[in-house]
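Every protein chain but one is kept in place in this view of the complex.
Labels for the chains are A and B, by order of writing; each one numbers its residues from 1.
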Amino acid sequence: MGKLYDLLLEDVRFEEGLNACMNCGVCTAICPAAEFYIYDPRKIVDDVQTKDDEKITELLKSETIWYCGECMSCKTRCPRGNAPGLIIMALRSLSQDLGFFTESEKGRQQLALKRTVGHWMITYGYCLYLEGVGTSMHPEQGPVWDWIQDNWKEVFKKMGANYQGDGPGILRRIPEEAMDEIREIFKVTGGMRRFENIEEFSKKKAKELNMQLDDGIENEYFQHIYKTNNGSHTR
Amino acid sequence: MGKHVVVIGGGVAGLEVAGQLSKIGFEVSLIEKDSRTGGHLNKWYRLFPDRRRSSEVKEYLNGITANNGINLMTDTSIEKFNRHKDHFIIITSGGRELIADAVIVATGFDLFKSARKEEYGYGIYDNVITSADLEEMFRRGEISLTNNTIPEKIGIIHCVGSRDEKVGNFYCSKLCCVTAVKQAIEIREFLPESKVFCFYMDMRMGGALYEELYREAQEKWGVSFIRGKVSEASETIDNKLLIKVEDTLAGRPLKMKLDLLVLMAGMEMSEGGKKIAGIGGLRTGENRFFAATDNHYGSNKSNIAGVFYAGTCTAPMNITETISHARAAVVEVIDYLKDNN
Partner (left out) sequence: MILEGKKAVWNDYQKEIADDKYYYVRSCVRQNFFPGSETAFLKIMREELNKDVYEHPCHTSCTGIVYHSDLVPVETTMTVVARQFALMTEAGYENLMPSCITSFGLYTEILDTWHHFPEVEEKVRLQLKKATGREFKKPKNLAHASDVIFKFRKEIGAKAKYKLINKETGEPLKVVDHIGCHYAKMFPSKGVGGAEYPYVLTGMIEEWGGQIIDYPERRHCCGFGFRQYLVQANRGFSVACSKEKFESMKPFKPDMIITNCPGCPMFLDRWQYVINEMEGKRYGQNGEGIPVFTYEEVAGMVLGYDPWELGLQMHQTDCEPVLNKIGIDYSPEDKYNLDISPSYSKKHNLINV
């Protein structure tokens, strides 16, 4: 008992996030995710504090750890000074390190995130790099976004941006030397390893599900995880 | 005997100590910062668990302190406090110097300042009140909202300012659960059409007849008990209070609209107590109450020989316990002065 708990303890956020829980429900009461999903952060904290490997394994493979929106509203209020949001971040990290994330529909989405925001970050130096990301992926962006996409460079010029230019400014091109530093940081600190892990376990899962998974986003597995919602997550 | 004992604080503990000591024949000075004695008792309408009027206890205390030659100083606080050989020199705010052979600190507690739980909006939202405010309404004989209408749905929040790291109070105030139960019953008595909800984490019914009162609240008065600490309150356009809480037994978040919200404010070391601790070099605990020399058999003894504690300046206590603790302090004083001739 307690091996997984010890692994969680290696994450400084876990150490910061958990003192002891008295099951008061203050976190769940204001949690936006608990209002929408079948989700109870109090329960997660209580399960974790049992230190029981079986319970923690179940959590690491579950849907429930992926419902949190990391808004940290729970941290403001917990009368025991816990931060369920931080505990969940530690659980999600461990779930990916151990390859358990592909066991759940919501967990499998990590690949979609890695191949969008993760990719943009280490390629351009921006978490969001939206030229060409149109309303087919983001219909909610509405007609104004189509107009922006159609006139991207002119719109950004009008807004005083330095789009893909040298020097400072909005959406400037970040120099290659700077990007090399960022990628080196990712290597040294385990960011790259996390990325590789996500790819590797996702490929395994795609094979298991008999789905095609190539690079990029125009493939069966990516589209599947990006769009599928089996409808069992909400009340 | 003729020994002089100064008692600091004229609440339940201080009055009991002063009364008993003077009965035995000590010369007693009783210092009270307010204009009248009685402390929190003056604000309370009825007492748990039997819901007798608080004025009856007040009468008892007045009785034992009357005609015993107690030197009562109201509107007085203490400015200086020094030990000199085997006696104490105390300077009051009025500039008087008192020489005492022993001192009893009975500075009591302050109610937690509920505005510090910002998320409940005390002092911001119109119809959020404390347990003390509600007693005031009981004494006036009417429970009404700021727009003078009668509340129908009333929520009572337990543990406000207690068991809460966010406000720096780790301890349980011990009396607020039973106060909530008592007040819930009284609200139902006053307003038979009302619905009352208590939001609790644990029902700490550890006193004589408390559990019975809890059961009565459920069976006879239909009070609902929901296990969950309220997370926040906000004000709606129709001047109601929207609260968010988890019904932890059902495992789901809950939103509820209420007319009136009553906060069970906890107990804290009093400001007066803190001041005396500072000027007198008296030790306090992590919970900021006075720290007695031993939790089990020295709960009246301070770190200074000749200074003793009585009542809630050391920990939350109900009136029964306070009076017992005060009497125990009397024994300590007798014992101390007997050796100290």
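Structural remarks
Convention: a residue touches a chain if its C-beta (ideal position, glycine included) is under 8 Å from a C-beta of that chain, and two chains touch if they have at least 3 such contacts.
As the structure is a computational prediction, the values presented were derived from the model and not from experiment.
Within the complete assembly, B:E235 is the residue of B:E79, B:D202, B:E235 or B:E321 that touches the hidden chain. In the complete complex, the residue from A:D6, A:E58, A:E154 or A:D214 that touches the missing chain is A:E154.
Touching the missing chain, out of A:P32, A:G81 or A:G134, is residue A:P32.
One chain is missing from the display, and on chain B it is touched by residues 115, 118-119, 121-126, 232, 234-237, 242. For chain A, the residues touching the absent chain in the complete assembly are 11-13, 15-16, 30, 32-33, 35-37, 66-73, 75-76, 83, 89, 92-93, 96, 105-106, 109-110, 112-114, 116-118, 121, 125-130, 137, 140-145, 147-148, 151, 154-162, 166-172, 174-175, 177-179, 181-182, 184-191, 194-195, 198, 225-229, 234.
Basically, only the chains that are shown with their structure count from here on.
Averaged C-alpha coordinates put the centre of chain A at 49 Å from the centre of chain B. Chain A contributes residues 19, 22-31, 34-35, 40, 42-43, 76-81, 235 to its touches with chain B in the complex. Looking at the complex, you find that chain B touches chain A at residues 119, 159, 163-166, 201, 227-232, 244-248, 251-254.
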